[in-house]
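Here the complex is missing a single protein chain, while all its other protein chains stay put.
A, B, C and D are the chain letters, set down in written order, and residue numbers restart from 1 in every chain.
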Amino acid sequence: MATLRVMDSFLMPGPDLLSSQGLRLDGRRPNELRRIRCKLGVFTQPDGSAYLEQGNTKVLAAVYGPHQASKSKSSTEAVVVNCQYSMATFSTGERKNRPRGDRKSLEMSLHLRQALTAAIKTELYPRSQIDIYIEVLQADGGAYCASVNAATLALVDAGVPLRAYVCACTASMAWHGGSPAPLLDVGHVEEAAGGVVLTVASLPSTGSIALLEMSHRLHSDYFENVLSRALQGCRDIEVILDKAVRDHLAEGWTKQDVVTV
Amino acid sequence: MDEEGTEKICIPGMRLSTLQGHSSGQGTYVKDGYIFAALSGILKTEEDNKVIKLSVVSLITPSILPKAGDIVTAKVNVVNSRQVQCVILCTGQTILTRPYKGIIKKEDIQLKYKDGIDPYKCFRPGDIVLAKVLPTTELHWYHLSTEDNELGVIIATAEGSPPGVSMIPINWSMMQCPKTLVKELRKVARVVPENINEALLPLHFNQDDESLLLNK
Amino acid sequence: MPLDYKRFNGPEDSVSYKRFTADYLKSYDELHSELIDETGHRKDGRAMDEARPMYVRGNFVSQAKGSSYIEMRGTKVVCSVFDPREIVHQNEFSTVGLLFCEVKFAPFACKRQRQSHVPDSEEKALSVALRKAVGPTVCCQLFANFQIDIFVYIIESDGSCLAAAITAAGLALANAAVPMFDVVTASSVAIIGDKIFIDPTEDEEHLAMISPDTNTNHGVITMARLNGLMQIADFRQIGSLDIECILKVTDILEQECQKVFPKIQKTLVGYVKNGIMEQKRLSEEGKAREAKLKDKMLEWRSSIVNNSV
Amino acid sequence: MAGILLSHTEKVYITHGVKNEYRSDGRSNIDYRPMELETDVVSHASGSARLRLANTDILVGVKTEIDVPKPDKPGLGKIEFFVDCSANATPEFEGRGGEQLANSISNIMLRAYQSAQAFNLKQLCIFEGKQCWKLYIDILILECGGNLCDAVSLAVKAALFNTRIPFVKAALMDGGNVDLQLSDDPFDSKWLDVGSAPLLVTLCRIGEKCVVDPTAEEESCSLVSLIVGVTGNPKYYNDYEDEEELPAFEAKCSVISMHGPGSVSPQNLRDAINQGIIAAVCLDEALGKTLFRERRDTEQFKRHSYGFLK
C-alpha cells in the first residue's frame, strides 16, 4: 500500500494538492506560509523560553544554561548542546501513549541538536552544557520546523550567543496546469496526502544550510526548485522572528530608545 | 535469672531521662530536652565527669556503616599500579552484612617510601587486610589507609597453595606458606595478640584445632 | 501486555472460575445486608468495634537482618529488612539515607482474581504509603547516601493490608536494630453509612469503596502512629466522608493504634530477654572451653619441660 | 521540588513569617496566589484548560475513546490520569526524571476521583456491559512554582468542565455485538457533569502552622504536607433556574493523604483538615463562577482566545 502511494506521487506528484484556481487544501497560495505568532519569555524559571504557533502547530521551547556539563557528556572544546523533543499526549489526533522516548522523538531530538549546534557559538563555553527542551502542544504538520524556530527564539531570550538565526521550513511539490509548483510550509493534511516533504533548517543571513531532510521521491530536475522555495520560506521566517525579538526587547522601553538598524 | 532485674530493657521511642545531668550515647537520641532510646536492647549507664552517659546496647549488631577513624577488616579485590580496591567486611567487631566498597590509594599504603611503593608488592586479590577509614570524599567509596604498623595484611594465601592455608608473616614485608614454603611480598600487619594463650602458642601449632577452640 | 518470557504463563484467555459462580455479581444491597447479622455482629462474629486477634512475631526470615510476621486471621504479612546498601543511580551527595519499600501480593493472596507478577498500581501505591509511614520513624541521618531495603510480602489479603504492612515493617526495623525514633503501629477503619467497621475485612473494605447512590458516607481510612511521641506518621483516606465523621474516626484510630502497641512492645522486650539468656549461655560455654584449653596448655607445656629434661 | 537551595537563615525567615501569619510575598497563611485560567486551548482534545498559578503552569487535555467496561463494573465508564512532567519545568525532569513525581500526582488524582460522589462514571456509559467512554486526562506540567497538586486539580476540573462527549446511538446486534452510530455534527454532544469533581488543597506544615498554596521555597522548608481532596458544589457549575431545586450540599473529603518525611500531631491534623475544607469550598466557588462566565462568553462569541501569547 505504502509503496503504491509513493509510485503514485512519483508519476503524478500530488495533482490533488492544488485546486484548479491554484489554491491549496487550506486555501493558501503555494508560496504562502501559515500564520506565525510567537512570544518570547513565556516562563520565568528557564533561562530562556519561547512559544511559537505556526498555523495550528503549537510549540513551547525552554533553554537552560550554559551550565556545568555532566561528567559523561563534557567536552573540552565546545559546549554540549542537549536537546529533548517531547510531544504532549494530547497533541495529535490519536492519543499518544508516551510523550517521549519513542523512536520518532529520539530522531527529532537528534535533528534538533544538529540544527541548533550549527547556530550556537559553541566554542565560547567549553566544558559546559546547554539544555534545550521542546514541548509540542499541538501537532498539525511541520512540528520540527516550529520546534527549531521556537528554540531559536528561546536561545535569543536566554542570551546565548548565536552566529545567526536558525530557521526551518518545509516545502513540497505539486503540479498546476502541467507546470511544477513547489508548496511552502506543508500542513498536516498535505503531509498525510503523501507528497514529498523537504525539510530545511538554514541560517538565512549566512546563506548556509544546517540540516536537509527529504521524505519520498522527487525527480532531481525539480529538487533545486523545491529547495529554493524552502530557503525562501526560511528567509521569510527569519524576518518574522527578528521582528518578534525586537518587539520583545522594545517592551518596557519607549520606541525611541530602540535604534532600528 | 536473678540478674535480669538489674538490666533495664529498652525499645525504640522509650523516654529514658531528661537531658539534665545526662548525655546521649550510642543507640539514643535527644528530642525536646529528653533522651529517648533508638534501639531495642539493654540500657547502659556510664558516669563520666559527673554526667551520666546513657546508651542502649543492642543484642544483635545494629545496622551501622563504617565511619572515619574506624578500623575495618577488608578483602582485596583489585590491585593496580595506583590503588587497591577492596570490600569492607567488618568495622571493629561488627559484621557488615552488605559489602561496602573501599579503596586504598598508593600513597596511603605505608608511612615511608610513599613514592617508590608498588601496590603489587603489598597486596594481592583475596588478601584480608586491616585498615583505617579516612574521611569520606567520594560517594559510595570509603578511602582506607594501612599506614600504621598494626595495619595491613592479616590473612593471605600464597599462589598455588590449597584454599584455606594461610601464610605466616616472617618479617614486616614478607610472608611464607607453611605447606609449600613459598615466600611472597606483603605489607604485613603487626597483630597485637589479644589473647595471651595465642601469644604463647607457636604459630605453626595445629591451626585447625586452635581456631575451633576459639570459636565462642 | 508484553509476554513474560521469564516465567511460565498460562493461556491468555484464562479467567478465575469465580467469575462463573452464582454470587459473582451481587448487588450492592445484597452485599450490604450480608455484612451484619441481626444481632449486630459482623460476618466473622466480631462486634463493630472489635479488631481481629493479632499474632505477631519477629525473626521470621533467617537470612534477613530483621524480619517479622503478622497475622490477623485472613491477613498474613511477612516483612524483612536488610542492612544499608549503596544507592545505585545516585550522583548527588545527600545528608540523609533513603528507605526503599516494596510491597507485593502473593499471586494467590486475593480471593477474587489471581494477582499478576508485574507490579500493579495498588502495589505501587502501597509501597509509597509504607515509605511515608515508616519514614518519620527511622533515623535516616545515620546512613547518609545509603538506602535501607524494606520488603513486605502479603501472603494472604483479607483487608487492612496497609495497616498490617506498616506494623510489620515497624517491628522488622526494630528487629534489625535499625536506629528508630519510635515504634510505629497502624490501624484502619472502613465506613459505610453511619457504621464504622474497625479493622475491616476484604468484603467490608470492598463495599466501603463503592458509593451507594444516596449521598451517604463511605470510605476507608488508614492511620500510622508513633506511639511514644504521639505523632501521626501517615493518614490516608479514600472514599467520600464528611468532616464530623473524619474527626470521629481519627480519635478511634488513635485508640486502635495504641491498642496494637503493647503487642509489639511485648514482642520486642521478649527478644531482648531471650537474647540476654542466650548471651549468658554462650559466655558460660565459652568459659568452660577456655578452662579446657588452659588445662591442655598446662599439659602440653609440662610435656615440653619433661622432654627437655 | 528539588533544585531550590535555601540557606538556614532563609528557612528561619520563612518559618518565622508563617508563625506570625505573614508570608514573604505578603499573603496570610490561608491566601492563594493569583491564578489565570483559560479553557479550550488545545484543538485536538475534547476538552482542555491551562492554569497558571503564579509560577506554576499546568496544561490539561482530555481525550475520549470508546472502550469496553470492566466485567465487575458493567455500568460504569473509565477514567485515566496521566501526568507528564515536562523538562521545560526543570532539567531534572529530562527523560524519565519526573516519573516519580508524575506517578504520585496521578495516583492522588485517581484516588480523589474514585468515589461516585466525586465523579459519577455512570455518565460515561454507552451500553451497559458492552461499551463505555474512557476519559484520558493528560496533565502536562510546564513550570513548577510550588503547590502542584492544587493547580492540577483545578486545571483538571476546568478541562473536564470544558469537555464535550458526542452523543452515541447504540443498538445491540446479533451475536452480542454493539452497533455504534456517532453523529458527524461536533455540536451534537453533551457537557460532562463535573460539579462535584473534587479539588485538592495542600496544607504545608511549616513550624507548627499550616499554610495553603505554598511557594516552592516554602515547600522546601516543610517536612510534611497534607493533601485534602474536597468534593465540589454542583450549584456553581450548573444553571439552576430555581435556587429551591438545588440538592442539599455538604462538602465531603474524597481523599486525604500525607507527603514528606515528617509527622504531625493529632491536633495539627484536625486543624489542617478543617482548614483544607474551608479553602476548597472557597476555591470551588471561584472556579465555578469563572468557568461558567467563560462558557457564557464563548456562547455569545465574546470570548477572546489568548493561549500562550498573552
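Convention: a residue touches a chain if its C-beta (ideal position, glycine included) is under 8 Å from a C-beta of that chain, and two chains touch if they have at least 3 such contacts.
Note that in this section contacts and distances are computed from a predicted model.
Q: Pick, from "Putative 3'-5'-exoribonuclease family protein", "Protein ECERIFERUM 7", "Ribosomal RNA-processing protein 43" or "DNA replication complex GINS protein PSF2", the protein name that UniProt gives for the chain of this complex that is not shown.
A: The record for the missing subunit names the protein "Ribosomal RNA-processing protein 43".
Q: Going by the touch rule at the top, give the shown chains the omitted chain contacts.
A: Result: the unshown chain touches B, C.
Q: Would you mind spotting which of C:R57, C:K111, C:K248 or C:K263 touches the chain that isn't drawn?
A: Considering all chains, including the one not shown, the answer is C:K111.
Q: Kindly note down the residues of subunit B that lie in touch with the hidden chain.
A: 73, 75, 89-90, 93, 95, 97-98, 128, 155, 162-164, 166, 208, 211-212, 214-216
Q: List every residue of subunit C that touches the chain not included in the displayed model.
A: On the subunit C side, contact with the omitted chain comes from 4, 6-11, 13-18, 20-22, 60-64, 67, 74, 76, 78-80, 82, 102, 104, 106-111, 114, 117, 149, 151-153, 155-158.
Heads up, the rule we're going with is that only the chains that are shown with their structure count from here on.
Q: Farthest chain from subunit A, going by mean C-alpha coordinates, please.
A: Most distant chain from subunit A: B.
Q: Any idea how many Å lie between the Cα centroids of subunit B and subunit C?
A: Averaging C-alpha atoms per chain gives centres 34 Å apart.
Q: Can you check how far apart subunit A and subunit C are, centre to centre, with Cα atoms defining each centre and the answer in Å?
A: 55
Q: Please compute the C-alpha centroid of subunit A, do the same for subunit B, then give the distance between them in whole Å.
A: Result: the chain centres lie 63 Å from each other.
Q: Indicate which of the five shapes (line, ring, star, complete, other) describes how the chains touch one another.
A: line
Q: Help me check something: in the complex, which residues belonging to subunit D touch subunit C?
A: 71-72, 103-104, 107, 110-111, 114-118, 224, 226, 231, 247, 250-266, 269-270, 273-274, 277
Q: Spell out the part of subunit D that touches subunit A in their complex, as residue ranges.
A: Interface residues on the subunit D side: 42-45, 48, 55, 57, 59, 61-63, 65, 82, 84, 86-91, 94-96, 136, 138, 140, 142-145, 307-309.
Q: Touching residues of subunit A toward subunit D in the complex: what are they?
A: Contact set of subunit A toward subunit D: 37-39, 42-46, 49, 51, 53, 56, 58, 60-62, 64, 82, 84, 86, 88-93, 95, 99-101, 131, 133, 135, 137-139.
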